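I have a structure here, written as structure tokens, and I will follow up with some questions on it.
Complex shown without one protein chain; remaining protein chains in place.
Letters A and B mark the chains as written, and numbering starts fresh at 1 in each.
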Amino acid sequence: MTKEELTNYISSTYGSQLKPLDTGRHDPLFEIEPKDLVSVCRALCDDEKVKFNFLCNISAVDTKEKFEVVYNLASLPNKLRLDLKFSMPYENAEIDSVQEVWSGANWHEREIWELYGINIRNHDNLTRFLLPDDWDQGFPMRKDWDAPDFIRMPEK
Amino acid sequence: MGKLKTEEFVVNMGPVHPATHGVCRLMLTMDGEKVVKIEPVIGYLHRAIEKICENRTYPQCIPLMDRFEYVTSMSTNQVFAQAAERLAGIEVPERAEYLRVIMLELNRIASHLIFYGVTAMDLGALTPFLYGLREREYIVDLFEMTCGQRLTYNYIRVGGVSRDIPPQFVPKCREALKIIGDKLRDYEGLLNENPIWLRRTRGIGHLPADLAISYGVSGPVLRASGVDYDIRRDDPYSIYDRFDWEVPVRHNGDCYDRYLLRLDEIKQSIKIIEQALDGLPEGDIKAKVSPNFKPPAGEVYSRVENSRGEMGVYIQSDGTNKPLRVKCRGGSYNQLQALPHFGTDVLVADLVAIFATLDIILPEVDR
Partner (left out) sequence: MGLIKKVPAFLEPVPGGGIVTTSLEKILHHAQACSLWYMLFGTACCAIELMCTGASRYDFDRLGMIFRATPRQSDLIITAGTITKKMAPRLRKIYDQMAEPRYVIAMGGCTISGGPFYYDSYAVEKGVDHIIPVDVHIPGCPPRPESLLEGCLHLQKKIRAQKLSDWQEK
């Protein structure tokens, strides 16, 4: 299946829930609603024609106006790649966990919670793991974060 | 005599331990000598590389990405440069692509030689450590001849490579490959049929294929469990589709297979490098890229087949000369996540063997 065929298949089968975006530069990129996340991921994983059974990466992005969360998927038997994305405002940012679809999402989501402060529903182990145990200075990966001993590179 | 009353207790392995490769802490709940539960505690090497990259230009990010995975830092350079090139639509000259493939495969051999030495040392055999690192010095000499550094190279840049190879590189490279190919027979003779090695690695730490896929495990660990997937062949990048080589796959998924698979991969890498040296064309080594490189707004997820699995970088650009977000993904992250689910019900000594053959490097996990 080529990238165009994949884009057409996804648009025709999941057209109500996935909308194509044009900012992806190498793989097909689709926008999804946060409420459809788990059901669409489960459908993509079980769909016999595409079978996206491998979750590569979950990233959270702080674009200075809102949060975006990006899921990079792969299909090992069919050798395909797909990206899913959704955005949400800063206040009360919450997403559902997809660890029932791919178990490997567990640590990725824990990291998003710890570094960005996005709450994850239905996660079984939302505890601190990258930062020191007594960290009390907020969520460091946000763009507006600062601390007294954080030294920025001086502008030239 | 009645049944003896026993209790489970928690033993801390790490963060400073000779058999955890780096600063990994494993909290083991033990029932006597058997491990019942493993809880990895990480974060002791979290250096905030992703936060630093948001305040550096694209060429300045490449030396930082070197430190993300320092044993195979050519792959980290390649994955970042490839992502920037895909964002901006830059085409890399032919000679640069051939040089990139040669360096990537030499780095893969060097990393597997370290694996061989360190794994054997963890299981008590000290001689392979000296042999493996002795052969690695030939490869490191080649790197030093080309880019001046032994470990963190900063060689593959956006648009090509930074320097051309000197004239004595090609004969010395062929000589090094011949020596390594011969010594590989010695390594196999030392350990493959050794009864102690077989007792300690065969049948230990079986990783089922569906568990591996569900946890996102990739690379040699996945191929040793029977799943035939290699990014160089199935999702090709650079010019890997021009060479004739095989992807080794094994089916038992235990420590012995993971060890044998990496030795097989060294042989396939030697084949690729020889073909690349034979076909090396003349030409430019770098496309014209301005020092104030500003890719258009967009996002990309680029991946390479590292010696530890799939190494990926997700970059989002907003049109300025600094990336908006860089997220790195290493193969060891998912393998460490999967460890508590297949590494229990073994003795502590077997856990050391499982951990060693997973070939985990902590900066990939902690960033």
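Here is the rule we use: contacts are C-beta pairs under 8 Å (C-beta built on N, C-alpha and C of every residue); 3 or more make two chains touch, one makes a residue touch a chain.
Bear in mind that the values here come from a model prediction, so they are computed numbers and not experimental data.
*Asks:* Who touches the missing chain here, B:Met13, B:Val71 or B:Leu142?
*Replies:* Of the candidates B:Met13, B:Val71 or B:Leu142, B:Val71 is in touch with the missing chain.
*Asks:* Among B:Pro15, B:Pro93 or B:Gly226, which one touches the chain that has been omitted from the display?
*Replies:* Within the whole complex, the residue contacting the unshown chain is B:Pro15.
*Asks:* Where the complex has a chain not shown, which of B:Ala48, B:Leu190 or B:Ala349 is the residue touching it?
*Replies:* Result: among the candidates, B:Ala48 touches the missing chain.
*Asks:* List the chain A residues touching the unshown chain?
*Replies:* Missing-chain contacts on chain A: residues 131-133, 137, 140, 147, 150-153.
*Asks:* State which residues belonging to chain B touch the missing partner chain.
*Replies:* Missing-chain contacts on chain B: residues 15-18, 22-23, 43-48, 51-52, 54-56, 63-64, 67, 70-71, 114, 117-118, 129-130, 133-134, 136-137, 140, 150-152, 362-363.
Criterion: only the chains that are shown with their structure count from here on.
*Asks:* Determine the centre-to-centre distance between chain A and chain B, using the mean Cα coordinates as centres, and give it in whole Å.
*Replies:* Using C-alpha averages as centres, the distance is 24 Å.
*Asks:* Mind listing the chain A positions that touch chain B in their complex?
*Replies:* It comes out as residues 23-27, 29, 53-57, 59, 61-63, 68, 70, 72, 76, 79, 81, 83, 102-104, 106-107, 129-132, 140-141, 152-153.
*Asks:* List the residues on chain B that touch chain A in their complex, please.
*Replies:* Within the complex, chain B contacts chain A at residues 41-43, 46, 48, 50-51, 55-56, 86-87, 211, 213-218, 227, 229, 234-235, 297-303, 310, 312, 314, 316, 318, 324-325, 327, 329, 333-334, 337-338, 341, 366.
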